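The complex appears here minus one protein chain, its other protein chains still in place.
Read from first to last, the chains carry the letters A and B; within each, the first residue is number 1.
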Amino acid sequence: MIATATRPLLEIKDLSVDYLTDRGAVRAVDRVSLEVQRGEFLGVVGESGCGKSTLLYSIARLLTPPAEIASGDIWFDGHDLVSMSDSELRHYRWKQYSVVMQSAMNALNPVMNIGEQLRDAFDAHQRFTGRQITARSEELLRIVGIDPVHLRSYPHQLSGGMRQRAMIAMALAFTPELVIMDEPTSALDVVAQRSLMLKIKQLQREFGFATIFVTHDMSLVSHFSDRLAVMYAGQIVEIGETARLFAEPKHPYTVGLMRSFPSIRGELQPLAGIPGSPPDLARPPAGCRFHPRCPKVMDRCHMEEPEFYAEEGDLIRCFLFDSDA
Amino acid sequence: MTYLIRRLEFFAITLWAALTMNFIIPRVMPGSPAEAMLVRFHGRASPQTIRTIEIALGFHTDESLLQQYGEYLWNMAHLNLGTSLTFFPSSVGKAIMVGLPWTVGLVGLSTVIAFVLGTLVGMLSAWRRGGILDGALPTVFIMVSAFPYFWIALVAILIFSFTLNWFPLGFGYDLHQHIELSWDFIGNAIWHGFLPALTIVITSIGGWILTMRNTMITTLAEDYVKMARAKGLSPVRIMFMYAGRNAILPNLTGFAMSLGFVISGAILVEIVFNYPGLGYMLLQAVNNEDFALMQGLFLLITVAVLVAVLLADFLTALLDPRTRAAD
Partner (left out) sequence: MSLNLVADQSRVAAPVGSRSRVLGNLARALVSNRKALTGLAVLVIFALVALLAPVIAPYPPQADLFGQILPPSAQHLLGTTGNGQDIFSQLLWGTRQSLVIAILAGAAATVISVIVGVTAAYLGGIPDHVLNLFTDVFLVIPTLPLMIVIAAYARSGGVFVIILVIVITGWSYGARQLRSQALSLRKREFLEAARVRGERNVYIILAEILPNMTSLIVANFLGAAVYAVLAAAGLQFLGLGDPNDLSWGTMLFWAENNGALLAGSPWWAIAPGLCIALLGGAFALVNYAFDEIGNPALRPVRRRRQ
């Protein structure tokens, strides 16, 4: 009990997720370890297919076959989520941590109106009177900037931005400790994207929840996240404070990723992508997974797999930072 | 609202198409077995009745086709389907009314039971993916749904009526019984109807199970089901309100559309059981070359299916707000 104050809200240790296929298990998330502090905004970035969404859904314990957690622990507020049964999990879901998905069009039940879907969440966890639920639902919509009349609207009647906001309103129903977000802005145009990000950040400051925010768009999280984790081929390759990571990316993959989008304030630089394409996770390359595409590849990268090496408080999975070498 | 108007349009067009088919078939088929039927009528029926049948069956070549068509539609609109040869001098309409309640009771009830039960089983089988139910069901019911209805009926009679003596050999009620609204008679009718109903349920349930299982599997992979789990809803609520309700929507109209097929099979079951419904009547019509009755039955069954389709459409509109959209 003494440790509660200092203990992180979420602690992930060596988490691995497999997809069971006809030709054996494919490891989509490989020994990922992460910590999220209370109220912290953690960004997780990587190309599509790098396992970031799978990681997210395994944290939320929402994986469905053929995906399953192969090993590792997820400690949430001192409770082990991995070993919990579905019925035990139900007490944590939504009250302690909630999820915001990529496309609200798909994530909202098309045949129930927004109010009914909010009511569902309330009814699942606590006994409220109808009036309490209505009052709270209206308040939630107001918080995210939607007119409460839309409680009676069906998802197909709302605009894309409003749907995303409605889903965020839903996620805040019980003001949980953690809100897990899977590219919630990617379906929106740039203007709506920006206004939604500002809204999320404002709500986070106001209600103090922690956020894990997954995106393929580094520039999107650059102004909002406290820390950033970069994923490549199922592994975290670099994790550190956002500002420092942006100022001085260390892992060759992060460096490549930074070069592949234009910086608004930085000096003019030619845009350069990363040559090659991510590996097939069914047959990852030996040694470092990035070595076939790495501009700074060394001999040992072909054979050995790098550990995490600490550098200025960041962790980097690259032999360049192995101080013993 | 446009959705329902579109569906009403469909109802009207299909009804018209069925009526027209009924008008055209006797006129394009080679030879004229219908003539033989008419010959047997002469001297037995009034000239007016004969004229109605003649028009329905394609005589009066002296009149223009359009004229005949007009008169035919006029007769149909007044439910004047002609006179039955089999049940002479009773009109086709009256003859059909005798058989109708039996068929509605047997076929209607067992089809609805099969649909509801099959949908539930299919839903559960998809929900418990990889369970015993899910592993064995598809194969078993793919096979069963390809079995001929009437053969299952024969086997059922052989086992349960003939060998075990649990159920009567056929017919809708014991012949010494009077048709009346008494518990005695209803019990007797249920006892007689049980085996045919079971046959219809067994053979038609497979299709519903498989359809529901397959759409349910697709629906379960939807984000809104994942979201419902994330919200911590009870499994029962997720299964019915999120996965089940959405999976059933596309099936409702499909259910009604395939009723024609199910009723076709059920008709054969009636025949095997000598059940006094429309199916058995259809067989008698075939055996007696009673074309007026045959065509009347075809129209009636078509209308019944169309009404079912319309009801399913109304239900869909009620359950799915997207169909109520203004587009």
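As a convention for this text, a residue touches a chain if its C-beta (ideal position, glycine included) is under 8 Å from a C-beta of that chain, and two chains touch if they have at least 3 such contacts.
As the structure is a computational prediction, the values presented were derived from the model and not from experiment.
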Per the definition of touch given earlier, which of B:L81, B:A247 or B:I271 contacts the omitted chain?
-> B:I271
Hidden partner chain, touching residue among A:P66, A:G208 or A:P275 | A:P66
Quick one: say which of B:L73, B:L120 or B:I217 touches the chain that got left out.
-> B:I217
Have a look at B:L8, B:M21, B:L79 or B:V236 and name the one touching the chain we're not showing.
-> B:M21
In terms of residues, what is the contact footprint of the unshown chain on subunit B?
-> 10, 13-14, 17-18, 21-22, 25-26, 29-31, 33-34, 129-130, 134-135, 138-139, 142-143, 145-151, 154-155, 157-158, 162, 210, 214, 217-218, 221, 257, 259-261, 263-265, 267-268, 271-272, 282-283, 286-287, 289, 291, 294-295, 297-298, 301-302, 305-306, 309
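Here is the rule we use: only the chains that are shown with their structure count from here on.
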Using mean C-alpha positions as chain centres, tell me how far subunit A is from subunit B in Å, no decimals.
-> 53
Subunit B-facing residues of subunit A, complex | 57, 60, 62, 64-65, 86, 89-95, 98-99, 101-103, 106-113, 120-121, 124-125, 154, 156-157, 170
Which positions of subunit B touch subunit A when the two form their complex?
-> 129-130, 220-224, 226-235, 237, 241-242, 245-246, 249, 319-322, 325
